[in-house]
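Yeah, one chain of the complex is gone here, protein chain that is, but the others are all in their spots.
As written, the chain order gives the labels A, B and C, with residue 1 at the start of each chain.
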Amino acid sequence: MSKGRLEAFSDGVLAVIITIMVLEMKSPHGTSLADLKPVVPIFLSYLLSFVYIGIYWNNHHHLLHATQHVNGATMWANLHLLFWLSLIPFTTAWIGENHFDSWPVAIYGFILLMAGVAYFILTKTLIRLHGERSTLADAIGSDRKGKISIVLYAIAIPLAFVQPWIASVFYIAVAIMWLVPDRRIEGKIQE
Amino acid sequence: MSKGRLEAFSDGVLAVIITIMVLEMKSPHGTSLADLKPVVPIFLSYLLSFVYIGIYWNNHHHLLHATQHVNGATMWANLHLLFWLSLIPFTTAWIGENHFDSWPVAIYGFILLMAGVAYFILTKTLIRLHGERSTLADAIGSDRKGKISIVLYAIAIPLAFVQPWIASVFYIAVAIMWLVPDRRIEGKIQE
Amino acid sequence: MSKGRLEAFSDGVLAVIITIMVLEMKSPHGTSLADLKPVVPIFLSYLLSFVYIGIYWNNHHHLLHATQHVNGATMWANLHLLFWLSLIPFTTAWIGENHFDSWPVAIYGFILLMAGVAYFILTKTLIRLHGERSTLADAIGSDRKGKISIVLYAIAIPLAFVQPWIASVFYIAVAIMWLVPDRRIEGKIQE
Partner (left out) sequence: MSKGRLEAFSDGVLAVIITIMVLEMKSPHGTSLADLKPVVPIFLSYLLSFVYIGIYWNNHHHLLHATQHVNGATMWANLHLLFWLSLIPFTTAWIGENHFDSWPVAIYGFILLMAGVAYFILTKTLIRLHGERSTLADAIGSDRKGKISIVLYAIAIPLAFVQPWIASVFYIAVAIMWLVPDRRIEGKIQE
């Protein structure tokens, strides 16, 4: 089974997710700069979520690029990932409207955690399909960054109840860590 | 006529459908866990509908994969299917807001029934185009799962007026039955 | 310049247009069948617009299929068509909420008229690029159906102020006329 349509569908879903989040930024009724003030936290949460979806699209691109073929299990592992990512607009809106309060920030972290786990499952599903000695398995390697992210989310979630901004700093830190494209896979393929 | 654009358009529509449903999950105004409570039934109906769209995308993918070419009739049979699927966000929102009441649950089942019928028509249209002895016809076979689904929806709809949760159990059962990818087609193609 | 991305972008825009229209069908707050009643005119206008977008996608598909290459003028002629089509959700919502009143029905017809004109311009732009003796020009022929549609819209718009339902009948009649796929182009290509 070819991977082309899996990529196309994922691109479509990610493109819609990344764009509909902006619908939460309602245009203010006033026209002064002060009227933009309530939009600022929504903008910041939008920016963070945009970067996260961008990271997932980027990693997804790299992962599928190293993939030879897909099967039914891959498709559902992929849909599972898209499911958690599709909840990001909801939790982004909640964060933005409530100025980074404990529960919204914790739930945001929980969605990121589940997306991280779903991505991990997707890589495992693909490795099972291609074999432990495939280029793909080799390219994914130990997936250190993926594991670190999941640990950091798990630490950040309870911290949201101590101080929401500490958890937020964790999310931003994970995003920065991922912003560097997955050179492992890129490197291995180009060899 | 090539099938590429039919797939691309269907992917686009399904990607938008699956993602805009999440817009119904309005972020709560409060920040406590209790504020999330009214979102729970909306979340559950979103989850069920996400799985259903995922199933249709998956089956559509398998079906088109076995397809050699398409014609005008196929295009309209496909648009007919997309029409009923495009109503899922509406009925999902109605279910979610009214906590699985009789009429919303019955209408939800009706939309699923019509989508099932539309999918059946699409398979028949493709078989007519490819011939009864084609790989496609062979691969689709008797389409037992499709027929069972339609029967189960037809039973579930009146049951929604007895007890909405009984109908809901039927919808969930059908989804679980379909979650297993269509191994018939997959198997036949790989021979 | 290749036509692939023009098709992909058009597919994306048409997929979003056809799907976001359904967002106008707000789920009712009550749960009785009577609560669905105000949704009926919105549903009917959605159905008509869905069919129209389907027709345009279908014809666009046939037209681009016969096309060898595109240039800058084609791109803007195509965007011009997409612009008018993108206004269909707005006018569909207006019709649906106001139960087929004069001005909404007239404006709906005006948008259809402009989309028809834009499609006509697109065909002319493509013929100018491919030459009057190309397969494309030959396949489009005199574009009788396109011209008839424009005339029928132009007649229907003033009739909306006499009786909105008469204009609506015209729109439905044009849709039915187009539902038959463009066999001229299909036929010429298959020769």
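Heads up, the rule we're going with is that contacts are C-beta pairs under 8 Å (C-beta built on N, C-alpha and C of every residue); 3 or more make two chains touch, one makes a residue touch a chain.
Please read these numbers as outputs of a predicted model, since none were measured by experiment.
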item: Residue in contact with the excluded chain [from C:20, C:47, C:137 or C:154]; value: C:20
item: Contact partner of the left-out chain, one of A:11, A:101 or A:138; value: A:11
item: Omitted-chain contact residue, chosen from C:28, C:54 or C:89; value: C:89
item: Where the unshown chain meets subunit A, residue by residue; value: 7-8, 11-12, 14-16, 18-20, 22-23, 25-29, 31-33, 35-36, 47, 50, 54, 57-58, 61, 65, 179-181, 183, 186
item: Hidden partner chain, residues of subunit C it touches; value: 1-2, 5, 8-9, 12-13, 15-17, 20, 23-24, 71-72, 75-76, 79, 82-83, 86-87, 89-91, 93-94, 97-98, 101-104, 107
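We take it that only the chains that are shown with their structure count from here on.
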item: Most distant chain from subunit C by Cα centroid; value: A
item: Centre distance in Å when subunit A and subunit B are each reduced to the mean of their C-alpha atoms; value: 26
item: Touching two or more other chains - residue numbers and ranges from subunit C; value: 12, 15-16
